[in-house]
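One structure is given here, and the rest of the page talks about it.
A single protein chain has been removed from this complex, and every other one stays in its place.
Naming follows writing order (A and B), and every chain is counted from residue 1.
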Amino acid sequence: MTTKTKILNFVQKYTMIIALVLVTAFFAWRTNGKLLLPQNLTNIIAQNAYVFVLATGMLLCILTGGNIDLSVGSVVCFVGTIGAVLMRSDLNMWLAVLIMLVVGLLIGAWQAFWIAYVKVPPFITTLSGMMVFRGLSNVVLEGKTVSVTNEKFVQLFGGGANCYVPDVFHGQGINLLCVVVGVIACALYLFFTLRSRAVRKRNDLEVESLTRTIVKAVIIVAVVMFFTLRLAQYKGIPMALLWVAVVVLIYTYITSKTTVGRYLYAIGGNEMATKLSGIDTRKIYFFAYTNMGLLAGLAGILTIARMTSAQPTYGQNYEMDAIGSCFIGGASAYGGVGTVPGVIIGALLMGVINIGMSIMGVDANYQKVVKGLVLLAAVIFDVVSKKKNR
Amino acid sequence: MTENILEMRGITKEFPGVKALDNVNFAVKKGSIHALVGENGAGKSTLMNVLSGWYPYGSYSGDIVYEGEVCKFSKIKDSEEKGIVIIHQELALVPYMTIGENMFLGNEQGKKYAINWDKTHAEATKYLKIVGLTESSKTLIKDIGVGKQQMVEIAKALAKNARLMILDEPTSSLNEEDSQALLDLLLEFKKQGMTSIIISHKINEVSYVADDITILRDGKTIETLHKGTDDISEDRIIRGMVGREMDDRFPKRHDVKIGEVALEVKHWNVYHPIYTEKKVIDDVSFTVRRGEVVGFSGLMGAGRTELAMSIFGRSYGSEISGTVEIHGKEVKLHSPRQAIDAGLAYVTEDRKGSGLILSNPISVNTTLANLKGVCSHGVINHDKELAVAEEYRKKLNTKTPSVQQNVGNLSGGNQQKVLLAKWMYADPDILILDEPTRGIDVGAKYEIYCIINDLVAAGKSVIMISSELPEVLGMSDRIYVLNEGRIVGEFQAADATQEKIMACILSTDPAKAEKEKEQ
Partner (left out) sequence: MAEKNNHNRLHVREPLSDTQMLMYISIGIFAAMYIAAMLTLKGGFLKPQMIFDLINDNAALIIISCALTIVMIGGGINISVGGVIGLTVMSCALFLNSNADGNSAVSILLTLLLALGIGLAFGVLQGFLVSHLEIQPFIVTLAGMFLARGLTTILSVNPVKVTHEGFLALVKAKLKISWLGYTAQNGNLIPAKIEIGAIVAVCVVILMYLILRYTRLGRSIYAVGGNRQSALMLGINVKSTVFWSYVISGLLSGLAGFVFLMHKPAGNASVAMRSEMDAIASSIIGGTLLTGGVGNVIGTFFGSMILATIQKIIALSPLNASWWQEMANGAMLSFFILLQSLVLMRKNRSRRKKKESAAPAKDRPKDG
C-alpha cells in the first residue's frame, strides 16, 4: 500500500472525527478560545442533550434500511405535556417519570405495529403520528404553557441553574468528582482495550499494531481528561451529560454486541438474505420503532426539565435535527451502515457549529443555512466516495 | 433467396472476467423467422441486447449492418427508430397502467406536446385486433393474464413500426394453447413480410416456425442450419447445443453410503405470489436420501428455485400445499427459522441479492444464520465469531487477507464459499444448493465440488439445482428433471446422458417425458 492510499484510507475512515477537530479548532481560533471555556463546553452538552438521545434512537430506524421516524418531535412534546400535567397535579415525581416513559413506549409500539406487521410505509405512519401527537399536546395543554415546578425533577433531568451532579468530594474551586470520573473512565478504557488485545492475541486473532493502539489510547485519554478537567473548573458534570452517557453506552453496546443490533445492520444490508437466514425481520422493525418511542419519551423528560415547562410548540423540528445528525455522522441513507459513536460525533459537530457561531456573534439564523449545507455536504461526500470505491 | 436484412459481424462483448460473446457472426434474411438457440449462458440474450442498443455502441467490438448500413446504436431508442424492436423475456409492462397506455409508453401518440388519447386507444384497439385480443385497451395490465400480456408486448412492438422483431423466450411463461397462438401469429406476420428473431429453449417450437437456426455455445456461433437444406430435427439441434465432451472436471466420490430417506416432499403445489392465478409448482413429489446428491435439472423458469424456496419456510409463493417429511416425520415449515431448525439449508443462487450482505465482513456473514452459536443471552462474543469465521475460511480455503474483509470485495468463487460457510455453520442435515457454481471460474468450481463431496461423506444430503448439464451429470447420484413446475423425468446417474436429459427438458409434452422415463 502506498503512502497516498494509506492517507486516503485514513481520511475516509475518520472523516467525521477530522471534520469535528477542524471545525472545533476553527471556532476555537475565531473565538479566541472562548469555545473551549468550561461554560461553553457544558452548554454544548446540555443544549443538545435531546439531539443525542433522539439521534441514537433514529439511528436504529435508519439502520433498518434508511427508514425514518418523523413523529419524534411531536412525541417529545406529547410526553412532556403528559408529564407536566401530571406533576402539576402533584403526582409523585418517579411515578410521573415512569408514566412518561411508558407513554413513549406505547406510542412507539403503536406505530411500530403498523410499520412492522401491516407494512404501512414508515414515512406515512410517522407523518400521521407527527400530526396526531402535536394536536393531542395542544388539546391537553389547551394551547397554553404549563410550568414544571418540581425542583427535584428539574434538577435530576438537567434543567435549572443547579443541574449538576453534586460533588461528593467537596473539592475547592474545582469539581473533584468530575476529575475522578474522568480518571476512572480513562482507566476503564485502557483496561478493556488491553484486555481484549491480550485475549485476541492468545486466540491467534489478528490485532492492531501496538503503536496504533498506543496512539489511539493517548489521544482518547487526552481528550477525555481535557474535557473533564474543563468541566470540573465550571460546575462539574451536567446531569444532562449523565443521561446522554447512559443512553450512548447502552445503545453502543446494543448495536455492536447483541444479536438484535446485528440483525438491525443485517436488514439494512440485505433484507432478503436476512429473512432467508431465519430471522423474523418484522420483530426487528418492531423493536426499532418501539425503542424510538421510548427514547422520544426520555427526550421529552429532558426537554421539559430543561425548559421547566411544557408548551405545545416544543419539539418542533427535533426529528430533523436527529435525522440530520445521523446522516452527518455517517449513517447510510440506504441502511445497514452507521454507528452510535458516529452519530454522536455528527450531533456534536452540529452543536459545536451552533455554539461557535453564536459566540462569534453570527446571526443565529445563518445556523440553519449552515446546517443544511453541512448535511448536504456530508451526504454528497458519502455518495461520491462510495461511487469511487465501486 | 432475398438479401440479408441484418448482419452482425465479429461481435465480441466482455464483462469483467467473462467473455460473453466471442467473435459472433450472425445473419438474418429479410422476411424470415430466424431462431437463436443455445444453453443457458450461451450468450443469446447478450447478443440481442447488443443489437438493440441496450449495450451501447463502443461497449462491444464488431459491426452491426442493418439494411446495408453500419449502425451505431447508443440507446434503445436508436434501434427502435430503425424498426428493430426487442421483446424481453421479463415483460416491460407497468402493471398499474392500461393496455393502451402501456402500448404507447415512450412512443406517445399525438402532437409533440399533447397526447391524443382517443387516437391512442383507437390505435391500440387496431393493433390488439391484429394480435387477436378482444380486451378493451382501457383494461389495466395487471388484470389480464400472462399470455395476453405477452400479446400486448407484441402489439406494442407492431405499434412501433417494427420491421425486425426480436422475441426473447416469448413462450416461457405461456401455456401450450397461448404458445401455439403466438407462434401462428409469427407465421402470419412472416407472410406479410415481417422479419423475426426468436430466442427459445423449446426446440419443437423452433423447428415448427424457424426458417434458419443459429446455434450459440459458450459465446461462439457454432453453426447455422437452414430449413430445407439441413436436418433440423430436434436431435440434430440438441447435438449442436450440447456438443461438449465430458471430462474429469468432477472429483470422484469414494464409498459414500447412501442411507435412508432424509427428506420427502409430497404433492407440492405453489402459486405465484403476485399473479396468484398462476401455478408455479404443480404436484411435485420427490425424495432425497442420506449421503446422496440429487440433481435438479431444467430450464430457467422451470420452477426449480421456486420449488426450493417454497419448501424452505415458504420463502416464495402463495397458497402452498403439500407435505414435507424430514427423517420420516412430517414437519410444518412456515418460516425460514423453522426450516433451519428442522435441519434444512437453502443456499441461494442469487448471492448478491438474497444471500450475502456485501457491505459486511466475512465474519458477520458466516454467523448470520446461526448467531446463537457465538452468543450467550443475546450478547455476541466477537472473538468467538472471528474464530468460527477463521475456521471455515481454512476449511473451505477461502482466499482473503482477513475474515474482517467485506464480502463485497471478494471474487465470485470466494463469495460462494462464504455463502456455503454460512450454511455449513448452521449445521443442516439437508442442503439445497441453488446454482452453486454460477459465475465462478473453473478452479473454484472444482473446489466447490469437493466441498459437496465432503458434505455427503459426512452424512448430509445435498440437493443441487443447476442449469449446467455436465455438472448435474458429473455430481449427482440421481437426477430429477423439472419443466414448467412439474417433474417430467427422473434418472439414475448411471443411465443419464446429456442428450436424454435435454430431450426430456425440451419436450413440452409431459406424456412423452413419462414414456422416456420408463425406457
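What we mean here is this: a residue touches a chain if its C-beta (ideal position, glycine included) is under 8 Å from a C-beta of that chain, and two chains touch if they have at least 3 such contacts.
These figures come from a predicted structure and were not determined experimentally.
**Q** Looking at the full complex, which residue from A:L176, A:L229 or A:V370 touches the chain that isn't shown here?
**A** A:V370
**Q** Among A:G108, A:G268, A:P312 or A:G330, which residue is in touch with the absent chain?
**A** Of the listed residues, the one touching the omitted chain is A:P312.
**Q** Among B:E39, B:E205 or B:E349, which residue is in touch with the absent chain?
**A** Among B:E39, B:E205 or B:E349, only B:E349 touches the chain that is not shown.
**Q** Have a look at B:A27, B:L140, B:V242 or B:V261 and name the one touching the chain we're not showing.
**A** B:L140
**Q** Touching the left-out chain: which of A:G297, A:G324 or A:G356?
**A** Hidden-chain contact among the options goes to A:G324.
**Q** Tell me, which residues in chain B touch the chain that this view leaves out?
**A** Here the touching residues of chain B are 45, 54, 75-77, 80, 88-97, 101, 105-106, 108, 110, 113-117, 140, 169, 172-173, 273-274, 276-277, 279, 300-301, 305-306, 315-316, 319, 349-350, 353-354.
**Q** Please output the residues of chain A touching the missing chain, sorted low to high.
**A** 66, 68, 70, 114, 118-121, 123-125, 127-136, 138-139, 142-143, 271-272, 312, 320, 323-324, 327, 333-334, 363-373, 375-376, 379-380, 383-384
Following the convention adopted for this analysis, only the chains that are shown with their structure count from here on.
**Q** Would you mind pulling out the distance in Å between where the CA atoms of chain A average out and where those of chain B do?
**A** 47
**Q** If we count contacts the way the header does, which residues on chain B are in touch with chain A in the complex?
**A** 312-313, 315, 335-337, 339-341, 346, 348, 353-360, 364, 368-369, 371-372, 375, 378-380, 382-383, 386-387, 390, 402, 404, 422, 426
**Q** Which residues of chain A touch chain B once you look at their complex with the stated criterion?
**A** 196, 199-200, 203, 205-206, 257-260, 262, 265-266, 269-270, 272-280, 336-337
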